[in-house]
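Some chains omitted; the rest stay in position.
Letters A, B and C mark the chains as written, and numbering starts fresh at 1 in each.
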Amino acid sequence: MYSFKNDYSEGAHPNIMQALLKSNLEQTVGYGMDSCCEDARRSICEKIGRQDADVHFLVGGTQTNLTVISAALRPYQAVISAETGHICVHETGAIEAAGHKVIAVAAENGKLTPQLIHNTIDVHTDEHMVQPKMVYLSLPTEVGTIYSKQELEDISVCCKENGLLLYVDGARLASALTAQGCDVTLADLARLCDAFYIGGTKCGALFGEAVVLLNNAMKQDFRYMIKQRGGMLAKGRLLGIQFGELFRDDLYYRIGQHANRMAALIKQACQSEGFTFVTDSVTNQQFPILPDTVLEEMEKNYLFEVWEKRNDGYTAVRFVTSWATCEENVLQFCADLHNACMSRKA
Amino acid sequence: MYSFKNDYSEGAHPNIMQALLKSNLEQTVGYGMDSCCEDARRSICEKIGRQDADVHFLVGGTQTNLTVISAALRPYQAVISAETGHICVHETGAIEAAGHKVIAVAAENGKLTPQLIHNTIDVHTDEHMVQPKMVYLSLPTEVGTIYSKQELEDISVCCKENGLLLYVDGARLASALTAQGCDVTLADLARLCDAFYIGGTKCGALFGEAVVLLNNAMKQDFRYMIKQRGGMLAKGRLLGIQFGELFRDDLYYRIGQHANRMAALIKQACQSEGFTFVTDSVTNQQFPILPDTVLEEMEKNYLFEVWEKRNDGYTAVRFVTSWATCEENVLQFCADLHNACMSRKA
Amino acid sequence: MYSFKNDYSEGAHPNIMQALLKSNLEQTVGYGMDSCCEDARRSICEKIGRQDADVHFLVGGTQTNLTVISAALRPYQAVISAETGHICVHETGAIEAAGHKVIAVAAENGKLTPQLIHNTIDVHTDEHMVQPKMVYLSLPTEVGTIYSKQELEDISVCCKENGLLLYVDGARLASALTAQGCDVTLADLARLCDAFYIGGTKCGALFGEAVVLLNNAMKQDFRYMIKQRGGMLAKGRLLGIQFGELFRDDLYYRIGQHANRMAALIKQACQSEGFTFVTDSVTNQQFPILPDTVLEEMEKNYLFEVWEKRNDGYTAVRFVTSWATCEENVLQFCADLHNACMSRKA
């Protein structure tokens, strides 16, 4: 069995494991105030070209989203998200548990637009309704698509004009930054957002997400928020060491590139057989719509997620690749897919 | 410089690092549903002699406390804690942020008693006040003391008679279970509590706490709570692997024993010089009250925490040991302490 | 100027004012434990034919909804509502502020159906998503429509089969119960729901809503919830006196009938001119779509709310009637509407 279920099936990139091992017996202070974290922060600030950014390391994505969002909003304020957004669907109401409404917006290809944001603002007119105050978007989106630099610029302008904060969830940011056709850089994110996070868990680390705060108001007392929400790791150095490695010699980008290349092979294999996709993903998640008979065959050797059941003999599925995905296994998968399609036609 | 500041200054016990390294490229499913977690759960259930216990792995202590407590209480219910309790003092109001009052009780040696619990219940008489529903205690306490089996039995009876849940925070449980004079076992905790957690972070792991739920009502939907509060690790196997190692060949106990033995050396050194202590700790935290002149000398080579400033030329300080504390360094520390005391008298 | 803006433009029905005045100097105990509240509870229990119901009096609708819903749900549980539901739109995120997601469902005529509920359950599959646990519906709906007894029976069966609680918001219940074609009684609500509330504020009282709890689990400690959420009135007798009057000699029904009759006059006037409506309301809110030129004329003498601006020269507006709406003014309104339409055609 080989798994394409997700990008957290294995441990961490070997560079990271080595760094953890090597430093294991060194003594450091706790809670992210150590020199490993300091070094990693410096690397990230250099990469984004903003010495004034605050960088904090947290363990996981849901924790990061709930901490950032609840730090930014007053109790009656709400966050706007595409209805496919991770905070809308897959965080068990963590944002609501922190007291805030997530305003879910139907959005093509999982992408918000200035028009959608405007429409949302327009219907929230007074104190009998929540006050939209933040725009949350994911790069890449939960359905594998990306925003162009121009699209982000437009959203950023729309946010500024309307007093909204812009926050980008970069759980799979390595994949977006290195995707074919992507013209967005870390420096662009720092310029256009109030806050964003650089995902580690799904991009080669054992765990960890690096929150980058640009907005001064959001910086204040952020460590209180991390601690209160249970996100302050005692051995914080583990996060510093990992992000130090991810941003040494562009490892983060190489991880994204590899995952994307593996995903592209799967995409091409599906396209060759003439199948369509839920979205035109250029990142490490692919959502082909495959015949049930073919899937039955593929399930014998591969793990993957059912995305959406249909009633026409086809099912949308999801294949995810990562830094650890083995090219050999992918090529075998492609060959097996072709064979399954052949048998079907026969 | 050698640090006695805390028990999370280093990485993890070498056995754990080796296990992580060895399994690094194996594929597993996410979120704690993998076989490593299953194995670790089985080990723990055997150790406590309760096959019906639910065991969940979380990353850190504050996260664990807020998740367990908010899972157990209805909105108007409160938790009783010694005023030195971790949830009272050092979790940035995490329990209150989850909506619940922590009723702080002044308690000698950091230890609750049936009498103190009764007094608290007596003054909470109707719906204009919160309803006490849970007793939280720490083993060892935050000031290094432990409860005897009889003391825990009495508290457990008191809780049952008054419809209170009993929850034990075992952040440093390895140290308590192996402390001189301790007659409490994991099986006792399982018998007497509704829930408790076995600390990993401060007992040899990189991170991780194992929640053991005995009360059936608390078991229901607990994974929803973990996910919502941001405590569900994507690569959950990391927790399973670590607890698997901690409970292989009694490593957990050996870790506690070593830490305690190192702490006892420090304790004896202080006693030899005639110094007193904040509490009579038998675990891996020692709280001697030392002359300021001696501390000035010791600060040159050792890191430790100031516990309480006084105005009589003495200061209460805290020395913490762990699995990683090196005997050589401790012996040097004891010698240095003796020398500092000699110079002082001279 | 005459206002059709809402059903809380005036004070209270004269019977209520008299009762308040008459009892003003009598001494009673506080917080709803007085004999006036006891009497009103008894009246309501008789009316619904359920001696086992718990009846609590709160001040306003948002307060009532947030108290009932947060009393019923565990932290990760969510409430299903039509997207036009009051809790979805007009309560400033009060339910989310209490920690719970409101799952908004697009629903024709503001009405939920078993099918819509099923669809919602189907997509909430595991602990990465909230757990739907309650169905919230309004009778009448926020757009003036009502549920038939059979529709409520079907929803109730669907809820029971799926372990969902059913809660009905009766802010304007007097109007629904007396609407043309309504075959639902208070006894039906008590039989089919786990909880519902009988609206006072919009049905003739100065303020006040009577929560009726049928589900035993929801009854437990409900007064703690009321007090904690700030809904326990010190002079609770004011609520008892008002509901006592509302349920004396069927005043509540007479209030609904009058409001409905006034609304029907407005409806007929609009229909006579050939105008259409947003919904086919049989209750005290009417949502005609009127020409902008006519509205300009009517605005000179009447207050009402714009419901939805359109781009075709028409605007949907809302006219609301109440126990206090004066027939004379309504007839004048109808005449004025006719004249405005005549001038327009001329």
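By our rule, contacts are C-beta pairs under 8 Å (C-beta built on N, C-alpha and C of every residue); 3 or more make two chains touch, one makes a residue touch a chain.
Source: prediction; values computed, not measured.
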Task: Homomeric complex, total chain copies (3 given) - done: 4
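Keep in mind that, in the parts below, only the chains that are shown with their structure count from here on.
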TODO: Once you've mapped the touching chain pairs, tell me: line, ring, star, complete or other?
DONE: complete
- [ ] Tell me, please, which chain's centre (mean of its C-alpha atoms) is farthest from the centre of subunit C?
- [x] B
Task: Centrality ranking, top chain (CA atoms only) - done: A
- [ ] Could you tell me between which two chains the number of C-beta pairs in contact is largest?
- [x] A-B
Open item on the list: If more than half of the interface residue numbers appear on both sides, call it same; otherwise different. Which is it for subunit B and subunit C?
Closed with: same
Open item on the list: On a C-alpha centroid basis, what's the spacing between subunit A and subunit B, in Å?
Closed with: 34
Open item on the list: I'd like the Å distance between the centres of subunit B and subunit C, where a centre is the mean of that chain's Cα atoms.
Closed with: 51
TODO: Hunt down the residues of subunit B that sit against at least two other chains at once, touch-wise.
DONE: 224, 227-228, 232
Task: subunit B partner contacts - residues on subunit C that touch it in the complex - done: 70-71, 74-76, 99, 127-128, 131, 221, 223-228, 232
- [ ] Would you mind writing out the residues of subunit A in touch with subunit B in their complex?
- [x] 2-3, 5-6, 8-12, 14, 17, 20-21, 23-30, 59-64, 66-67, 91-94, 97, 201-202, 206-207, 224, 227-235, 237-238, 324
Open item on the list: Touching residues of subunit A toward subunit C in the complex: what are they?
Closed with: 75-76, 78, 89-93, 96-97, 99-102, 104, 127-130
